[in-house]
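The structure appears below as C-alpha cells.
Every protein chain except one is present and positioned as in the full complex.
Order as written gives the chain letters A and B; numbering starts at 1 within each chain.
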Amino acid sequence: MNENIRVGVFVCDCGSNIAGIVNVPEVVEYTKGLKHVAFADEGKWSCSVDYLAKMKELIKENDLNRVVIASCTPRTHEPLFKRTVKEAGVNPYLLEFVSIREQVSWVHRADPSKATEKVKDLVRMGVAKAVLLEEGEEIRLSVKTDCLVIGGGMAGMTAALNIADQGFHAILVEKESRLGGLLNRLSVVCHDHVKLEAAEIVKAKVALVESHQNIKVYTNAEIEAVEGYIGNYKVTLKANGSNETFDASTVIVATGMQEIEPVGQFQYGSDPRVVTQVQLEGLLRGDEVGQVKDVVIVNCVNSKNESRGCCTIGCSVSVKNALALKMLNKDIRVDILYRDLSMVREEGSDLETAKRAGVKFIRFPDDRYPEVTKEDGNLGVRVYDILLGKEFTLPSDLVVLTTGFKGDDTCEAIKGHLKVSTNPDGFFQEAHIKLGPLDFPSDGISLCGCARSPKNLKDSCEEGAGAAMRASIPMKRGYLEAEGIVADIDLDVCNSCGLCAKNCPYGAIKWEDEKPNVIKALCKGCGLCAADCPKNAISIIHYSDEQILAQVDAALEERPEEKIIGFVCHWCALGGVDMAGVSRLQYPTNARLIRVMCSARVAIKFIERAFELGAAGVLVAGCEFPTCHYITGNYAAEERIKRAKKRLARKGYDPEKLWNVWCSAADGPKFANTMRDMVKELGLE
Amino acid sequence: MRTFSLRDLDSDFVDEIESLDFIGTFRDCYACGTCTGGCPVHRVNNDYDPLRIMRMLVLGLREELLKGEMIWLCSDCYTCQENCPMEVKITDIINHLKNLATHEDNTPLGVSTQKKLLMDQGKIYIIDEFDNKKRAKAGLPSLPEMAEEARKLLNKR
Partner (left out) sequence: MKFALFLGCNIPARLKQYESSTRAVLGNLGVELVDIKEFNCCGYPMRNIDFKTSILAAARNLALAEKQGLNMIVLCMCGYGMLKKADHAMKEEPSLREVINTTLKKEGLQFRGDLEIRHLLSVLYNEVSVEAIRQRVTRPFKDLKIATHYGCHALRPSEIVQFDDPVNPTLFDKLVEATGAQSIYWQSRLDCCGAPLFGINDNLSMDLAEKKLLDAKRSGAHYLCDACTYCHLQFDTVQEMISTKRGENHLLPAILYPQLLGLSMGIDERILGLEMNHIDISGIKGFLSE
C-alpha cells in the first residue's frame, strides 16, 4: 500500500440540516484521529461556490490525495464534488461520498448523541474505503457512422432517412421483397383528419429511401448474425440467396408487428366470412368486399385480457374500417361490439363521424364476449348489451375480428443476435418506459415503431425519427464515453468456467482464446459477475471486494451487536433511503449503509464477514421488481440471498437475520418501515 | 333473457326522432351515464334510467320505448339535459317520445284526463260562482268560468 496516503475529510453542516442534530465539531475532531487522515474540516455549506473554492485550496495546501465528503447524498451531489476534486488535481475516482444528512440528521432527530455516533461510524467507513481507492478513468470507444436498420416498414424507413439526411450511412434490411411493411397490407390510414391511401404513402416514402445516396437497401434479406458491440458490429446478411458481411456502428430495430390469428375462435378459420381487420383491409384494398349487407365488428379479440394489455389501436382501426365500409356503400349495416372505446386526438372526431353515419356501437362486458353462431349456413353474432341488459342476435354476412398484436416472427432470432429481450406480449422491451423509451439497455441499439408496441402510422414515424436521433448521438460525437466503474478480470486466477460471460446482462464479457474479455465500453459495473465468480477472479473498479470489506470491518469495529449492515443499490434502494430522509421519516439508528451500484454486487462473502464480526443483522436492498437499472440484477441478488441463507445456516448463523427489501426510489416509507421492523424483530429496541 | 334480433328493429326511428324540431342529434351519446348519475327519479327507483332510454333510442328500439312505462316515469326536471356533456336534448327527446306514445294508446290516465279538461275548458280548473265568491272574500278579482276562446282555438287545431 502506498505509504503516502493523505486523506482529507470534509464534514458539512448543511446549515442546521446536519449540524442541528449532529455534533459536527466532535465528528471533525474524531476524524482527525483516524489513520491516514491528514486533514479534516467543518463546512457550513460545503456545496456553496465559496466553500468549493476553499476546498480546492485546502486539498492543494494539505497535499491531499484522497477525499471523503460527508454531507447530503451522492445521488444529487456526487458529480459536483467529483468535479471539484478533479479541479484540485485529484483523480475523481479517489473521492468517497458519505451520506450523513439523508441517512442520519433527517431521520434520527430524536437522538443527537446516537446520531453523532452513527456519523463517526459512517465517516470511519468512508475513510477505510478511501484509503483503498484507486485512480480510474472514463472509457472511450470510437464510433463510426454506419447504422444498421432492421425492418423496412414506415418506422424503419423514417429512421433510415433521418440517419441518412445527417450525412451518416443507413443499411436498411427488409425481409420481404419490397419496402413498406404492414402498410403494404392496409387500405387507408387516418392521419390528421385526412384519409390517405396506404399505397400512396408507401410509394412516396419508398421513393425517398431508394433515391437517397446514403441509404443502402436490402430486400428479401435476413439477418444471419450480429457480432460485436457499439462502434464495432459485424453484420452477416442472407440476401437473395447469398451471404454478405459488413460493419455497423449502431443498430435500429424496426421489425414491426403482426396480428395474433384467432384460430379456432369466433368461427375464424372454419368460415371464410370471419376475417381479421388486416384481412378486411386487404378486401377493401383490392375492392373485394363484395355485396355484404350486415357487418359485425368484434373488438378486443385476444387483447386486454389477463395475458396481454390493451392493443391501443384496435378501437380506431375498427372505427376507421367501419367508416370505410360505410363509404363503400352507406346501406351496409355496421355494428361495432366493444368493451371500451379509447379514441384520442383526431380519432375522436372519427368516432363522431361513424356514429352519425349510422354505425351502431354495442358495449359488451369483459366476462361475456359475443359468440359467432351459424344456423342453416347463416352467420350471426350473439351479443349481450351491458348498457341495456339485453341480448341481441345480429345476422351477419361478414364478421371482422379486431384482434391483438404481437411482435413479428423474426423477433426471436433478432433477440438472440442482439442479446436484447422481449416482453410477455412478444414485443421488444425498451430500457425504460420513460427514461429510455427508444433505447435498449445495451448502448448502440435503439428501437422504434410497432416492434416496441402497436401504434398508428403517425406514432411509428415519430418513433422512427426518434430512434434515428438516439443512434446519431454517438455517431455524431464519434465516440462513446462510459464510467470507469467496470469489471476487471485477473486472468491468472480465472479458471475459464464461463459463468461471467453467461450471466452478464449486457453481453459485455466476450470469450476470446478460452478466456473472458471484458468489453469495457459495454460493461456497466453492476458487479453481478464479480459476486458470483467462484475463483474470486473478478474485481469491480471503485467497488472492489477489499474496499467493501474494509467498510464492513470499519462499521463493526465497536458494539457490532447493535449494528445492522445494509447493502443498498445506488439507484432505487438508495433513492428510497433518500426519500425517507427528505420525508423526515424517523427510524432507529442501527443501520450502517454501504452503497453498491447494484444489489447483484453483494457477494455472499460480504454478508458472511458481517456475521463473523458479530453484526446484529444484514440487509440487502435493491430495486423493486420487475425493474432494475441493470436489467435483472435484483433477480440475481434475490437468488443469491436464498443461497446465502443456506450457507449461513450451515455455518451456524441464524439465516433469519439476513433481510432483503426491494423498494422503488420513491418508496421512503418502505425503507423506513423495514428498518423499524428489523430492529424490532432482531430484538434491538 | 329475451333475445332480440337487432335487424328486425325500426332503423328509421333514429332518423324520425332526429328530424323533429329542437332535437338535433343524439348519436353523439357516448354512454357516459352522467344523465343517470344525476337523475333524481333514478335515485329512488332504478327501473327508470335515462341512459337506457338513450341507448334504446340509438339502437332504434321503437316498440320497447313507446309501449313501455319507462318514458312516463321521467319527471321532466331537465337535470339530465342540463348535465349532458354531448348536449343531447334528453328531456326534450323524452317529451317527444311521450307525444309519440300517446298515438300508440300508451297514455297514463292522469295525462289523458288533463288533456280532456284542457280541450273542454281551455284551462284545467273551472272557476265557478262559489270560487269567485271565495275570491271576492279574499279581496281577489273575479275570473271567467273557463277560457272559452282558448277552448275554441285548441279544438280547431
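Just so it is clear, a residue touches a chain if its C-beta (ideal position, glycine included) is under 8 Å from a C-beta of that chain, and two chains touch if they have at least 3 such contacts.
Note that the coordinates shown come from a computational prediction; the quantities given were computed from them, not determined experimentally.
Trainee: Could you tell me which of the visible chains the hidden chain touches?
Mentor: B
Trainee: With the missing chain put back, which residues of subunit B would touch it? List them for me.
Mentor: So the residues of subunit B touching the missing chain come out as 21-22, 40-41, 43-45, 72-73, 75-79, 81-82, 91, 95-96, 98-99, 102, 107-115, 118, 122-127, 131, 134-135, 138-141, 143-144, 147, 149-154, 156-157.
Keep this in mind: only the chains that are shown with their structure count from here on.
Trainee: Could you grab the centroid distance between subunit A and subunit B? Build each centroid from C-alpha atoms only and quote it in angstrom.
Mentor: 60
Trainee: Spell out the residues on subunit B that touch subunit A in their complex, using ranges where they run on.
Mentor: Residues in contact with subunit A: 1-7, 11, 14, 25, 27-28, 30-31, 51-52, 55-56, 58-59.
Trainee: Could you please specify the touching residues of subunit A with respect to subunit B in the complex?
Mentor: It comes out as residues 294, 333, 335, 341, 351-352, 355-356, 358, 360-363, 382, 385, 387-395.
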